[in-house]
Structures are given as structure tokens and as C-alpha cells.
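Apart from one protein chain that is not included, each protein chain of the complex appears where it belongs.
Should a chain be cited, it is by its letter among A, B and C, assigned in written order, with residues numbered from 1 in that chain.
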């Protein structure tokens, strides 16, 4: 089972209309090579799920600027004015989800849970349309699972089996997204032989990773 | 803020009637020194929360054999016949919880969640007395948070700040319990200076750990 | 070939290249030794790792299986905590789980975690495995020690999970379960249909393609 791909194998894995989870927090921990490739090949009508929409030229921003995205599910859009404009103009749907709730919803989607009760958002517009339950005298919102067709992750290092290691705050949403998509693709800076990562230091187990592509070196 | 304790400071932290979460899986990852100390000082009417009750002489077993435990909340008691006998005789209450559900309930207790919906146990005695909800056409049980007065953890290594690193399958329930108790005590094999553990390799952040005690060397 | 080996050899044929597999304690742990050399699976151990292997040399600290016995870790193994272990299990990231059973019924219900008034070991991770593994195979001897059938119309012991079993392998036969019926697919060499009927506590369909029970190696 060879998970390692060349870059020309990456593009055909994506189709118009797909939902894609993208790791990263303001572009830190976002697989830039895969995003660039999607921008180049013009895959359209995407639903993107991630922390934010970065800026018009960083992170997932280029896909939004080019009009390839029909919906985003994110916690923050304030750093990308294009997102705000497209939302106001009705060109793109924006579902805003509190950051911790987003993490929990993805976690539910990836771990077989039907939902979680969170206090986050009680008494705000976030509660609209949601089931509210009281437990131990406190009110909670029932937040539902979130999954995607594909998750694209960025790791510092992978072994050939697909075990991943992230660096510092570039970890963020990557590990949880690895559980929650039908196809999981990791873009990695460094590839090592299987057995070269101590099992205690693996942050995403190989069993969750379907394909690996090594980042192009910057010229 | 000095978290490091001598062994004579450990005993006074415990009182009769406390609920205690204990890391470990069949004694692997259980803080044996703290368990021995509790057995010696005879703290009574304890509620223990953990994966299992190990054997009469290993893990938390000695506390059960000596009659110091009034209730256990665990996933498995099959390896400790004393637990089974005390349960049958009505000397000790046993709440059996599926292992994944136990992990999630502790996780809820430690992360501010009011509960989770799990498919585990639907259609079995586990569902008795619980709220059942259907999400996306599948039935789930609402499982509620679990917390304790104290969590006692076992780690391979700590720095003086309290960051913990576990070894292999001795990790198990330790990291999640670190979130879910009012007082968190770690028994560690090795103590290193703060700054000697790479931040990416920390498994339990220091902010969760209140006190540290270094394991006595085996004679 | 004794009953357990026959069962283990047959179950081994269900495990395909690349599968992530969780094996229950007891009989299921025999399965890997009968895998063909060209089939590589990854064993998940619910106490917190992927990539369980045979013990080689001295036991190493923390390297134990879910039964508490020393084991090895293969190259490419990954260790995690119990929360993550059950996220993998419940979340459908385990392709196959092979579990022992006390009773299985025609609705795919399994009872294997307690006998009221007699034996209450607890469910451990079994209920989560049943709820979450993509495919559940029960590997058990066809009858109890006293000759009572274990394949039933309706389990009378407390269930471990409802409707999750899709394949039952015994030393006598292989049954699929679909739409509330057992379907006999294979008979062990030298075992006839009447014997199986007599030792089975439920009616069953006989597959059009009934054949002799396959065995790995």
C-alpha cells in the first residue's frame, strides 16, 4: 500500500462540489501546495471547512478570491475582506461557528459521536435552530457532527506509512480533521522511512492518512 | 509555585470519602506509589474512577482488597475476583461503563461539555435511565460528564513546571483525567528541569498538574 | 486441527491487505498467525496504540496488549491515549473487529459480556468496538461446553450490542447475517447440514453457493 503520490496524482482526487476540510490557523498549518494546485486546476463549488479564511492571498484565501468556493464553515473571517464582501453580496455562503464548537463538531464527525452539549453560544444567535438541554442546572446547546469528503492536512514530517508530526502551532485543526473525512491527504515537508518516528511522538496515526505528497521546495 | 512534593506531603492531600480518578490499564500507567500510600494510611470510603480494578495485588486492587473503596466506576472487573465478590455481597458498588464512554464522560467533565451522544450501548442495559436521541437517523445515548475530587496520574517524565510525558500504553486514561479533577497529582519516574521537554512532545500541559512526586526507586 | 485453530484460520481469510483490525481477547488473538505472507494488517489495541506486533526479546515498559500481556510494536506504530483509541474505534476507523461470543442471534445481536448472577467481567471496550467497527465478526465455538447452541433466534443473555454482527465463524460452519436471518455459507470439512441444524438454535437459510469452509494456509 503505497500512500506516497507525485504532484500530478493530486489534482484528480478532487471534483467540483466537494466539501474539503483544510487544516490551518491564518495559513499556519495549511497545505499551501495543495491549495495552489486547486486554484490552478479551477475545481469549483467547493465547501471549505476550517478555522478561518486567512487573507486574500494566503491560506485558503486564493480559492475564495477566485470564486471557487460556494460555502465556508469557519470561526473567523475578519482577516479576509474578500470573504466579507462575497458574503454581503450573496456570492458565497458563510456559516460562522465558534472555534471550540467547530473543533468539537469535527471531532464528533470523526469519532462516531452523534453530537456534544456545549455551553458556548447559549444566549446568542448561535443557538438559533438548535436543541437546548439543561444538565446539572446549566443550559447547553446540542452541536452536531461535521464531516467532509476530503481533508487536506499539513505536517512537518511523515513516515512512509503515513504517521504525521506537526510543528508548534501549525498543529491546530490538522489532527482532528484526519478523523473526519472520507479521504485524508497530507502535504509534508519531510518524508522519512517507516520506523523513524518514535511511536510516542506520532500526532496523527498512519491508519488515518490515505495519501501523502511532499511539499515542493521553494525556489 | 513549587509543585514538587516529598512523599510525606502526599498523604494529607487525601480524605475519607473522596472520589479519585486513577490512570492506568491493568496497572500499566497506574501511580503505584500513591496507591500504596493510600493503602498504608487507610483512607476510606473512596470512589475510584478508572479503566478497571486490575488484580487483588496490582493497580488499584490493594485498595479494594482492604475494603477502603465503597464504589468503583470502571469498564472492566473481570481480572479482579475480589471486586466481583464484593459487588455480589453488596459490600461495594460497581458502576460498569463502556470503556470509550468512560473516556468521553471524563473528557466532558474536564472540558466544560454537558454530555455527548454515543451509539455505544444502544439496545443494551447500558441505556437504562438515559436520554436517547436520534440524530441523522441513528439512535444515541446521552452520556453525562464525570469529574473527581482528585486525579492521580503516572508519567514517565515531568519537568518542574509540571509538563508530563507518558511511555507507550502507560498513557491510556492519564491525559484525559488531568482535565477532570479539582486536584491533579502526578507520580513520575524522572524529573527534569523546566525547558528540557520539547513543547511539541508534552502530553499533559503543566497548567493541568497541581503537584508532582517522584517515584521511589525500587530497592 | 482443533476447533479454535479451524476458526482462527477461517477468520484470517476475512482480513485484507491494509486493514486496521482489533482482536478481542482469547480465540481472536490466534488469527494473525494464519495470515498469508502478502497480507499486511495493522492491529489496533484499545489500551492505546496501532501497530501491535509479537513480543521480541525482553518486555519493554508500557508495551502491553489489551489483556495486559507484554507485546511488541511494529515499525510505524503509533501510541495515543484512551480518548483517541476510542475515537478510532467508535469513529469507523477500524475495518474489522473479531470478538468472541456467548450468544449471537439472527438479528445480528451479540451477547458476550456477562452472565447474570454468575460472571460479570464488564464490557471493557467491546460495546464500543461493536458500535463503531466497520465489520464485526464473531469467532466462537458452535455450542457451549454443555452442548447448548450459541446461535439463537433471540439472545437471552444481556446484549453487548444490537444488530451489529455480520459474520459468525464456528468450527462447524460460517454464517452471514442479513435482513434478520442467518445464512449458512460454508460447512467445515466432514460436517453435514443436519449436524449444523441440530446444533443451531435458530432456523437459517442455506446459501446458493454453499461450499466447504475455507481456511487460510
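In the analysis below, contacts are C-beta pairs under 8 Å (C-beta built on N, C-alpha and C of every residue); 3 or more make two chains touch, one makes a residue touch a chain.
As the structure is a computational prediction, the values presented were derived from the model and not from experiment.
In the whole complex the chain that is left out makes contact with A, B. When the whole complex is considered, the residue among A:107, A:147 or A:211 that touches the unshown chain is A:107. For the chain left out of this panel, the touching residue among A:3, A:76 or A:147 is A:76.
Seen across the whole complex, the unshown chain contacts chain B at 1, 107, 110-113, 159-161, 163, 179, 194-195, 199-200, 202, 205-208. Residues of chain A in touch with the missing chain: 25-29, 51-52, 74-79, 84, 87, 94, 96, 98-104, 107, 118-126, 156, 166-176, 203.
The rule is simple: only the chains that are shown with their structure count from here on.
Chain A and chain B, compared by their mean Cα positions, are separated by 32 Å.
In this assembly, the C-alpha centroid of chain A lies 35 Å from the C-alpha centroid of chain C. Looking at chain C, one finds that residues 49, 73, 79-80, 86, 89-90, 131-132 touch two or more other chains. Residues of chain B in contact with at least two other chains: 104, 118-119, 166-168, 171.
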